[in-house]
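Every protein chain of the complex appears in place save one, which is left out.
For clarity, chains are labelled A and B in written order, and residue numbers in each chain start from 1.
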Amino acid sequence: MPALLEVQRLEAQYRWTKVLHGVDFAVEEGGITTILGANGAGKTTTLRAVCGMIKTAGEVRFAGRRIDGRATEDIVRLGIAHVPEGRGTFVNLTVEENLRLGAYGRRERGALAADFGRVYEYFPVLRERRGQLAGTLSGGEQQMLAVARALMLRPRLLLLDEPSLGLAPLVVREIFRIVRTINRDDGVSVLLVEQNAAIALALADHAYLLETGRVVISGAAAELGRDESIRRSYLGY
Amino acid sequence: MDIFFQQVVSGLATGGIYGSLALALVMIYQATDVVNYAQGNMAMFSTYIAWSMLDAGWPYWLAFFATLAIAFVGGVAIERIVIRPVENAPILSIVIVSIGLLVILSSVAGWIYTYTQKPFPSPFPNRPVKLGNVIVGAHDIGAITVTLIVLLLLYLFFRYTTLGLAMRAAAQNPVSSRLVGIRVGWMLALGWGLAALVGAVAGIMVAPVVFLDPNMMGGILIYAFASATLGGFTSPGGAVVGGLIVGVTENLVGTYVRFIGTELKLTVALAIILIVLMVKPSGLFGRGTVHRV
Partner (left out) sequence: MNRRLALPALIVLAAALPFVLSNFRLFQFTLVFVNAIALLGLNVLTGYNGQISLGHAAFYALGAYTSAIMIDKWSVPYALTIPVAGLLCLVAGFLFGIPALRLEGLYLALATFALSLAVPQILKYFEHWTGGSQGIVLSKPDAPFGLPLTPDQWLYFMTLGILLLLFWLAANLLAGRTGRAIVAIRDHPTAAQAMGIDTALYKSLTFGVSAAYTGVAGALSALVIAFVAPDAFDVFLSITFLVGIVVGGLASISGAIFGALFIQFVPIWAQDISKAAPWAIYGGVLILFMYVMPLGIAGTLRLAWARYRISPKWGPRHGPQTPQRSAAPRQSRGAPR
């Protein structure tokens, strides 16, 4: 069965600098894949490339159809939700407005109330703060809002860009727990980009290691996590 | 005292017009960081279209709404066709395009309709209206009412509809907007359409007073700049309030200060702009810009 997301020979550049030099990876339907690597390896660029936010070469297939070269908003409407680096919340809009916008790109427009209910169940703090401007939330709360907004889309594929960045360990654990839940209960496939290899490998099924724009290692997450030499040389623990 | 109230009401009427045009300017500025110098002439051209309809015998309110529809479509079309090719160009280049547009509209209007001033009818009766002890013009009251209705509808649209929310989001954060599936380009086009519509209302309401000619909106545009500066270019509501204040101030100064003849009437607008910029550049309701390091 073909993977939900298939990426082949992906190249990407900003202006005159090439960042990805032919990257191959895949996300299985219902699976969690993680892309690891140091700063500057090209992890964020990879997610941006999948979403059509930058100039790319190569092939990106979602559910069998090519999406490379298409506009970001069209790719999103196919069911890919991206929680970007820096969260990307609408800081001058309320929490509720942010969530409502999350559902904007959805096919089935109705039944918003049910989605709100579900999202507030996962993140009760958002219900408390639903009338507040998103910019007044703490870092952890904004990250939750960003994930919640992505969930409002009812996505088939969730892209997470360094969700642990700048957050307290407890908050990080909570977010990852919720990601595991929605993957298990709602069948949402996940592509996770992380610097924190330990927690990423604990969550994921499959892992890729990116170094200066190329995949240098790939394999089952559990194996990579066990392999001491890989851990020490590439993952830092 | 009666004169005072008269001038205030009259000032609110012109102020509503300044505020409407200022709102149009701010709407586009907030979404694109570009000041649309052609805004005034787009309003002027819309008013000429209304004039053509009225001249052909159409009933007033039919012509009014038809013009608004045409202005809206025109605004959308201008954004998609004229502005889109340069939307990623440096800001000054986009400004030059708006200047080109300004000049084209003025020139074509003069060519089609000539530069002779034309009278423009008001839908409101010509007789004065009595509000308590004060006598004010019916057109002034009418203009204020129409302007307020349009602005209220706009406010409701942006605040309570999904599309309005999407437009606000697209103006604030285009990147994140794309990530929730908003077609940012079309939101921008809608913004231009609404701005053109608001401008058309302003033009139609002011034409009976200043008479219709291709340079009609020149002075009004300058007052709109003053209004937006006073209210704050980052605040749509502020632009409207700024317009009202400017309108009233202009009238009161014109009435009570002797040496301000019609020649120096523009001085009021200039003085407001310079004073606000010296004291608080972001205006009454605007937010100061945060400098990212």
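The rule is short, and it goes like this: contacts are C-beta pairs under 8 Å (C-beta built on N, C-alpha and C of every residue); 3 or more make two chains touch, one makes a residue touch a chain.
Being a predicted model, the structure only gives us computed values, none of them experimental.
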Suppose we count only contacts with the excluded chain; which residues of chain B make the list?
29, 33, 35, 82, 85-86, 89-90, 92-97, 99-104, 106-108, 110-111, 222, 225, 229, 233, 263-264, 266-267, 269-270, 273-274, 277-278, 281, 289, 291, 293
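Here is the rule we use: only the chains that are shown with their structure count from here on.
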Contact footprint of chain B on chain A as seen in their complex
51, 53, 71-73, 76-77, 81-82, 84, 88-93, 97, 100-102, 104-106, 149, 153
Going by the contact rule at the top, pick out the chain B residues touching chain A in the complex.
162, 165-166, 168-169, 172-173, 175-184
